[in-house]
Structure formats: structure tokens, C-alpha cells
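So, chain A:
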Amino acid sequence: MSDNKNKQADLPRVGFYICHCGSNIAGTIDVVEVSKYVSGLPGVAVSREYKYMCSDPGQEMIAQDIKDHKLERLVVAACSPNLHEETFRKAAAKGGLNPFFFQMVNIREHASWVHTDKGAATQKAMDLARAAVARVRHHQSLEKKRVPVDPNVLVVGGGIAGIHAALTLANAGKKVTLVEREATIGGHMALFDKTFPTLDCAACILTPKMSAVKSHPNIKLWTYSEVEKVEGYVGNYKVKVKRKPRYVNEDLCVGCMECIDACVFKEAKFPDKFNQGLGKRKPVYIDFPQATPKVVLLDPQTCIQLKTGKCKKSCAEVCDRKAFDFEQKEKFEEIQVGAIVLATGFKAYDAKRDHQYGYGRYPGVYTALEIERLVNASGPTSGEVVLRDGKKPKAVGIVHCVGSRDAKSNKWCSRVCCMYSLKLAHLIKEHSDAEVYNFYIDMRTPGKGYEEFYDKLLSEGVHFIRGRVSDVTDWAVTPEEEGRLVMRVEDTLAGFVRRIPVDMVVLSTGLEPQHDAQEVRRRFNIGCGSEGFFQERHPKLAPVNTFTDGIYIAGACQAPRDIPDTVAQAGAAAAEALALIDAGFVELEPNTSHVIEDECSGCKSCIPLCPYSAISFEENKKKAIINEVLCKGCGVCAAACPSGSIRQNLFEDDEIFSEIEGVLAK
Partner candidate 1 sequence: MKYQYFPGCSLKGMGKAYEESFLAVSRALGVEVKELEDWNCCGATAYMSVDETKSYALAGRNLAIAERNAGDVIAPCSACYLVLNKTMNGLKEHTELNRKVTGALKSAGLDYKGTAKVRHPLDVLVNDVGLEKIKKHVKAPLSGMKFAAYYGCQVVRPYATFDDQDEPVTMDKLIAAAGAECVTWPLKTRCCGGSLTGTVPEAGLRLAYIILKEAKKRGAQAIVTPCPLCQFNLDGYQDQIAAKYERIDMPVLYFTQVLGLAMGLSASELGIKRGIISAEAVLAGR
Partner candidate 2 sequence: MPLEQKVKYESDCDKEFATWVTSQTGGENLRHCIQCGICSATCPLSLYMDYTPRRLINLAREGFKKEVLSSFTIWLCASCYACRSECPKEIKVTDIMYMLKRKAIEEGVFPRRFPIPVLAREFSRMIFMFGRINETLLVTDLFLRTNWFKFLTMTGLGFNLMRTGRLSLMPDSIKRRGELRKVLDAIDAEEKKEEVK
């Protein structure tokens, strides 16, 4: 005991604060007991518990105590440091303490919320608090580094999210590069005829925004391009972009499309990807009349000249702008940006995976995106709802939740299918006067005007049958079913199984992550949730941020969402990027490593370990040296240094050793 007291005299004075978080912590952990226990630990000058530590009075109390009790270190036991570490660092600074003389103890996410045994949870909280008190003694006074932010922005993906984010940023005077993989921007929205629930024409609201992108002096539009590599850190990213060859000089082509007429193929005979394969195109093509940029391109798979080099090249001949360049190669360009907005969108579920619905087997079975093209006035049938054989369907069945809410494919609700199914039901009825059946599991219409839209559809006499269709077959039992597609379903509201013969089946396919979402997220060093969508920093409070600062996400790449939500999110992502840029600098966490020169033996074992090439060897001194601007603070070198001469700020060896000792002490 006397030994303890002696020690206490030389130890820095620690203030300990434990938060009730209402009942979130105090409901499981006896905070009073923990506070009492910690007050008896060596060096602890103040120990308090409080209802909400993060509240203004809570922070004020800490700042005041620092002054009143001449505290030299601060420990707060509350929620995750990911949530409130910054808050309490500020409180420390307010009290006149270096903000890094602080350690946070996570007793909510890591204890009170995950344990039921109150005694054990309280004991664990004491262990963690003791460890923090032991660790914080070794903390050093540190300063955050300020790094300037490059004001240029990269937007990846030219769907409605990318378009909106790019325009918002450009309108704020920032230089934006918009990179799109396809030959035109517009994304999925460009495929739609109408948008729910207002039924305004998608092209009418989208194409003005597309041309605004093209003509905006602050936007550089790179279509048919992909991001290859991303290096650097927040405020200072170096991005390499691959620009695929169109075999047409983008600057020369004016989009007159005379080359398409002139192509040696007199008839369009290759499946038109943009029209979901329902229409045909030539080797020289443009996706749709309002494609942006309005520039044709050649398909190397079907163009005779590109395949064999033996074509009349009538396309090039007819071009008075001499825009054709059959020798064009892919090229790479590098740009510097401060922030990146990822808006890479989604992929529609592959309906072939659900064999029971016969997609690809029965010509009468369509995906929702195909129907979008079919009902579109500029689509392959000019808006007429006809089957592949040209006949008009008398009855149409729309199956909701294909590839959604299904443990065999995707567990999640794709969120937009109910609404777009309603929209398609309306359009099909309008264009064909067919009897329309909707097969749904739950009708989900949360959104402004959405429930009203559902009500409108109900009144239009569309059938709503609650039940998941078991199969679509051509097995006829009654004369009425002969030659048609029969859908079997339990009408769970009527209470019996029904067989419903139709001529057209529409599969409302769900939304999935893009096929290369995993590669993309690695390229940008962000995370994905288990379902494969990009992971936001916080589901509620940081929905467009990622765990990598300076990289923001918007739209359906983060989760399935509809146009209004996507646009709102794109605006939010743009605003976050603007906030970063307009601050002019970023403060970096001072968790970088440095070499204690005297102790370095010059073994060079650290140098190849650094993923950022931040460590170099000073030949004249025969010592390693770390460039702190390049260092990102992983600490790999510190762990590897045989002589222990590399120290990582905030994670020094003696800090961690004392934490281990503290957590295990009895």
C-alpha cells in the first residue's frame, strides 16, 4: 500500500469518466461500482459516472475537472471510439490538455450490448478501464498533421447518381472528371420509359441533365473508360484511368449517324445490348438517340474491318469529318483529385438463375428491364406491348421478388421492385389493355406518393395476388390454359392454390451489386457489406462516407434504392466532397511511425514491408528514415523492427504492453 502511494506521487494524474449512456450501458454494467473501483487505481485523481458523457454538460464537466484537478491524462469509458473519440479529444483540448493524452474504453458495443451477465460485464468493464488507465500514462503529446486538399474531384459512374453528383460539384466551381464504363452516360435510368410514382417520362427529366454534363465547362466526361488504379490518400489521390478504343475520334464525330446507314451490313442483325437484346444493331452503332456523348462506336466483335481488316469501310468513307480511326488503341491517363465519389450502380438479378420461372426457356417470359424497353416509345417495338411473335398478350403476370428475399439468391428486399412492378402493370395495361396480375409477397410502398400510386393501381383493376409463384409452365389442364403459360400460386388471401394462365410473364428482378463490385472496392480501398454492396461508414449518421476518408458513395452501389433516394444521396456525397475540399486541408491522425535514429541498426528489414514506400535508407548515416507524409500509420514496420527502434505514435510498444498488463492484472 505504501509502495502504491509512493508510486502514485510520480504518476501522471488521471481523470476517469464512465458513461451510463442512458440505460444502454448502465442497464448491464454497474457503472457506480466501476467508477469506485477505478478511483482506487494508482494515479487516478478523479473518477466519475454520468448519464450522458457525450452531452454538452458531460464534456463541460471533463474540461472543468482538467482545470480544477490539474488532470494530466483522460480516460472515458463509453461507446466505440469510432463514434466519440473525437468528441472527448475536443473536451480534453477544451480543458487545456493535449487531446492525445486521452484513451477511450469501449464498454457499450464491446460489453453492455453484447453481454447479459451483469457481474461478468461489470468485471470486463473494470478490466478494460484498468488497461486504459495503465496505457494512458505512456501517452505522448502529439499534433495532428495538416495536408492540403486537391480541389478536383473524380466521379465514377455516369448513372443518375454520378450525373447529379458531378453537376452539383461542377456547379460549385469544382473541376470534375466523370468516368463511365459504357459508351454513354445515363445508366439504368436511360432504359426506363416512365418513372414511378409520378409517371413522368424518364428521358424528359434525364436527358437535359445528360447534356448539361456534356456541356459543363467544369466537367471532363470520359465515357467508355474505367478506373485502373488509385493511389494516395484523402485530399491527394492519384488515379489512373483506362480509356477503351471506340475506333472513332470522339472530338471529330458529330453524331450524324450516316455511317450507320452506310455500314456494309444492310440490316441490323446483332443483338442490341442497350435494348436488352430485344432489338438489333449494326457493328457501328450508338446506344440510343440521346446518347451522351453523341458519338458512334464500333463493336470489335462484329465489325469486319476490326476482325479481318478486309472491309470496304463504307462507314469511314461516308464520314466527312474523317472521325474513324481503325487503329485506335486503349490508352491510360492519370489525374490528381482530392475526393472521389463512387456511383457505380447495380446489376439486375439474372432471371435465368430461377429455373422455375422459365426465363430463357419460354419466349413469353421477360425480365422487368426488357419490359422497360418494350413499353418505351423509343424502344424496339416503339412502345407497343407485344410478344416475341408479334401477338398482343391477353393476360400478363408480374412476379415480384425474383432474386430478392430468397436465401437461395439474395436475402435482401430490393426496395424498388414493388414500385416498378406497379408502374409496369400500369403501363402494360395502358399499352395493351391486357388483364394484369401482380404476384407479391408483401407490398412495399414507402415513399412520397407511393402508397397513393398503389391505391391508383388497385382502382385500375389490376389483380393483386399475395403469394410467391411456384412455377411457370406450359402444362395446360383446362382448354383455357391451352397454348399459354400457367402460373401456379397460393392466393394466400383467398386461401387456396390457383392456376392462372397468361401470355406474358414479367419477372421483377432484384438489384444486386455490380459483378465487379469486389474488385472496384479493393481498387478504392473501401469495404463491402456481406451482401456485396459498398459499405457506408455508418448506416445512419454517415451514409455516404466510407471508411476511407475522401471517398464517398452514392446510389445503388451502396444498397438498392430508387431515383429520388439516389439523387438525394448523390447530392449528399457531393456536399461531403465539397466540405472536404473547401476546408482546404485535412488533419491526419498522428498515428504515423518514426525511427529512433540512435537505436536503428540499419538492417533494412523494414523497408520492403512498407506498402507505401514511405521508408528509405539514408546511405550516409546507414539508418532507415520514414517519410511521415507517405506513412499511413499501419504499424507493420514497428512490429517488425528487430531492434525496436521504430515507434508508432498512439500505438507505442510500451502503450500496448501496459494495456496487456492492465487488462490481465487482478
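The candidate set was assembled so that all candidates are chains of the complex that A comes from, given by their letters.
In this section, contacts are C-beta pairs under 8 Å (C-beta built on N, C-alpha and C of every residue); 3 or more make two chains touch, one makes a residue touch a chain; residues count from 1.
Just so we're clear, the structure is a prediction, and the values are computed from it rather than from any experiment.
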* To do: Consider chain A on its own, then decide which of 1 or 2 touches it in this complex.
  => 2
* Asked: Where on chain A does candidate 2 make contact in their complex?
  -> 435, 443, 454-455, 458-461, 463, 465-466, 477-481, 491, 493-501
